[in-house]
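With one protein chain removed, the remaining protein chains of the complex are shown where they sit.
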Amino acid sequence: MVFRCDVVLHAEPGTGYREEALGKLVKRSRTGLVCRFWLMAFFLCLPIAAAAQARLAEGFSRLPQGALVTLMPLDIELYSISAGGVVEPQAEWTAKAHANLWEAFLTRQSALEVNFKPLPDDADEVIQRLNRLHGAVGLAISGFDLPTKEGRLDWSLGDEAIAIRNQTGADYALFSYVRDSYASSERAAMMVLGALLGVGLQGGMQVGYASLVELSTGRIVWFNRLLRARGDLRELDKARESADALLAKFPE
Amino acid sequence: MSRSLLLLLVLFLSGCAAMAKIEPGEVKLGEAMTATPDSAWNRLAIGTPKNTEVWTSDGLPLDRLVFYVGIADGEPLAPLRERSDRQIPKFRAAMPAHEIVEMYEVFASYDGSTFQRGKLAPAQFASSEGFRFEFARVRKGDELDMRGVAYAAVRGGKLYMLVFEAARTHYYGKHLARAEAVARSVRIGR
């Protein structure tokens, strides 16, 4: 599940249809930029204090003892921002981040002995559909405040969520999404130069969420949003910190 | 790009009250239309083009109810950036229902989404002889399956239309009855 931009009425295809390798990269960072705008718009429309904010659905406070939670495929991308602002995906970092976050989730000290179990790799049609739906749900939850919700966490994936339970035997599923950008060393140098000239440059951001779904009902029972200018997924110990931040106030 | 930054700034400064609450009861839509929802909705208060109203229950990525209020002859449904390399279809008062749907199709598939029209039949809308159509769409951006239903009528040479679209899984079924109820309550007044 990837954040996309069709939040306004008619998404403009102005980013162009070039699908050449590099074109796609830039297109994604260009749409990514517009997406990042909306993302940031959403995230910034919150009290500044809520850099990470965990929410619980009504009537849900904790996972039951020994609960089995399916880890949905982690949606993580790590980027470096070169001196000129070219956003470049970093394969090695992303692979490490995957491994680290996975490891961090799986080896969490859990008071309730919650077990995390990864989803088997060959996702079928229904699971893919639920994954896509969850992407939109995550965006909706993180997005503009909806007055009718009255601050409640009140979203669901619907009846179809039971398909995940059928496949895995788990009672809950954890979705997580992280986009992380890091300033390359050239950029760091530029930032220093910029500071001297009195110009601010963005150094990198960590944006993401984690979401716990109760599979028998499809309800999102816990949701944590993350937005901050620090964090590092590339080394295991630092990744644990990010995992902890993602799972802040996890109901275990 | 700088337009986005400006908007971002505006959002920040406005305290981000992007959504307003619609309570049950009569609501004015644009200059000539009213609706009387019997349950609460959220209304997008920023960034909608003139003649357009957008409501949602669970958030724009999941469900939206869009009103087009009095689109005049020669006007497009929405002010898409006028690219001279694409012909934006304009409403014509003499358009039969099929052509109005074809026009909507262009807007709905503008970003590369697919569009498939389903049932199309005459229906009362806004106390006029109008029509109702169903459709299915795969949204390009996140490849989410969407389903929709729309009501439209032409009155005094102007187009009045209501389009409800939501994620096919769970959300369309969740809100369909409420959306149809809103459609039934629409009146065009003076």
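For reference, chains read A and B in written order, and residue numbers begin at 1 within each chain.
Keep in mind that, in the parts below, a contact is a pair of C-beta atoms (placed from the backbone, for glycine too) under 8 Å apart; a residue touches a chain by one contact, two chains touch by 3 or more.
Everything below uses one rule, namely that contacts and distances are computed from a predicted model.
The complex appears with one chain absent; UniProt names that chain "Peptidase M48 domain-containing protein" among the candidates "Multiple sugar transport system permease protein", "FAD-dependent oxidoreductase", "NADH dehydrogenase" or "Peptidase M48 domain-containing protein". Taking the complete complex into account, A:Thr94 is the one of A:Thr70, A:Thr94 or A:Ser211 that touches the chain left out.
Within the whole complex, the absent chain has one touching residue among B:Pro24, B:Gly47, B:Gly118 or B:Gly156, and that is B:Gly118.
In the full complex, chain A contacts the hidden chain through residues 2, 16-26, 29-30, 33, 82-92, 94-95, 128, 186, 190, 193-194, 197-202.
Counting the whole complex, the residues of chain B in touch with the unshown chain are 1-2, 5, 83-89, 92, 94, 96-99, 102, 105-106, 109, 112, 114-115, 117-122, 131, 138, 140, 143, 145.
Note that only the chains that are shown with their structure count from here on.
Averaging Cα coordinates per chain places chain A and chain B 30 Å apart.
On chain B, the positions that touch chain A within their shared complex are 1, 4-5, 7-8, 11-12, 16, 18-21, 40-42, 44, 47-49, 52, 54, 56-62, 66, 78, 80-81, 107, 110-113, 139-145, 167, 169-171, 174. Put simply, chain A touches chain B in their complex at residues 1-2, 4-14, 17, 33-34, 37, 40-41, 44-46, 129-130, 132-133, 135-137, 139-141, 143-148, 155-160, 218.
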